[in-house]
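My questions all concern the structure below.
Omission of a single protein chain aside, the complex is shown with its protein chains in their original locations.
First chain written, first letter: the chains are A and B, and each begins at residue 1.
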Amino acid sequence: MTTPVPTEDRRNIDWLLTIAVVAVTATFIRAIFFTPAEALQGLAQKIFYVHAPSAFIALYVAFGIVAVSGALYLWLRDERLDRIAASAAEVGVVYMTVVLITGPMWGKPVWGTWWTWDARLTLTLFLWFVFLGYLILRGAIEDHGTRARYSAVLGVLGALLVPFIHLSVYLFRTLHPMPIVLKPGRPSLPNSMLATFAMSFVSFALLFVALLRARYRLAARVDALVAEEEFEPAPMPNLRAEPIR
Amino acid sequence: MSTRVPPGTFAAAALIARKDLAIEFRTRSAFLAAIVFSLLAIVIFFFAWDATAVNAVDLAPGVLWVIFTFSGLLGLHRSFGVEEADRAIDALLASPVDREAVFLGKALANLLFVLGVQALAIPAVALFYNLPLSRVLGPLVGIAVLAAIGLVSVGTLFSAMAANTRLAELLLPVLALPFFVPIILPAAQSTARLLSGRPIAEAMSWLRILIAFDIVFVVACALAFPFTLED
Partner (left out) sequence: MPDNAVFYHAAYTAAIIIYGGYVISLVVRSRRTRDRERRQMQRGLAREINTKL
């Protein structure tokens, strides 16, 4: 039997995601082949084009969406808000993982150390843990309403936690200054580098939106499936499958 | 039989705390486990560092706060785990008390649990690590109480959440530990200042973080708690 190709199949290609992937690929090509290397930091400076946009989007945009849509969910109880928060958390973890991996690879050649307990780095690390806890929490709850409420509470509390972690690690660092840290003052970037940087910012933001949208649609489809299955009658038991002993 | 008026929020909280402590006092299982755990951890930590290279006084604050965190988690597990048996939580929620009162009662019982562990663990650390305890006892107790309040408010909320998940007690540390960072860091830092003979004023900025954390998270967790219960 041949299954007829449903017309919806053509709609299954996510055009926004395709465009975003092309844009990010173009950014990579420009950064790798058409952007001059910085004289002082060498080629490692190019890590900046991946690291900085990812960090900005993960820390401010993704985390903000999780917290705000969590708070709104507790107020409005609209499951779409929960889906947005869950999608932002998952995509945020991906971005933050890239930040945490590319960061030390830039820090080692330029700062001379893989990791320093600088306020920003520490905050990123702990937010990554909060995000991971958020995803683990979601994975451990079956009931949709409970899952949405619990993760919304965690998202809101996570936002409250940010200033405290920042304050305490900042105080920790200033009391124990790190002599090895050699923060390069940001030189005025030449035009070609600035263009690459702007391009990478736009393309990674576009990728974030596309991934968020794709993940949201997936969640909506899975939710619809599960809701439908709950109404289905239990399948007839297959009597032949069980051998008689 | 006289008609009884439902208790107010704080009276109800006190009743719930008394109930939890009565269960704990009659079984003593979690408290004993937490104490034994603390003593074991104190001993193991000592051998985990080279005692000739690191001064015991430098080691003690870290040890103290790591132990409190983990023994606190031990007690927090039970806080709502004990209500899951026979769905006792349903009876608690059906009673005519505010949800906030349930939170405050649970948190109060947990606070007394953590303070009880601290009351035994601090002298034990002082004994094994040869600390000048009498000199710093007053401020140290203050820090311990402030830290315990923050620990317990966040921990109680997450314990209620973790009890309703498939992972149960495995989830609590994963959720709670990132939130304990702004407690452990100030507590350990100000304890270190105290033990090295500095005046308490030097630790004031740390204590301010601790106090602010307590205020913000006690309020936030009490407000968030009703959302973690079944509607």
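Basically, a contact is a pair of C-beta atoms (placed from the backbone, for glycine too) under 8 Å apart; a residue touches a chain by one contact, two chains touch by 3 or more.
All figures in this text were calculated on a predicted structure; none of them were measured in a lab.
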item: Chains in view that touch the one left out, judged over the entire complex; value: A
item: Contacting the left-out chain in the complete assembly, out of A:Ile19, A:Ala44 or A:Val68; value: A:Ala44
item: Contact residue for the chain not shown (choose from A:Ile19, A:Val68 or A:Val98); value: A:Val98
item: Touching residues on chain A - with respect to the absent chain; value: 3, 6, 12, 17, 21, 24, 28, 32, 37, 39-44, 46-47, 50-51, 54, 91, 94, 97-98, 101-102, 105-106, 108-110, 207, 211, 214-215, 217-218, 221-222, 225, 228-229, 232-233, 235
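Everything below uses one rule, namely that only the chains that are shown with their structure count from here on.
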item: Where chain A and chain B are represented by their mean Cα positions, the distance between them in whole Å; value: 32
item: Touching residues on chain A, where the partner in the complex is chain B; value: 74, 126, 129-130, 132-133, 136-137, 140-142, 145-146, 149-150, 152-154, 156-157, 160-161, 164-165, 167-169, 171-172, 175
item: Chain B - residues contacting chain A, complex; value: 154, 157, 161, 164-167, 171, 174-175, 177-179, 181-182, 185-186, 189, 205-206, 209, 212-213, 216-217, 220-221, 224, 227-228, 230-231
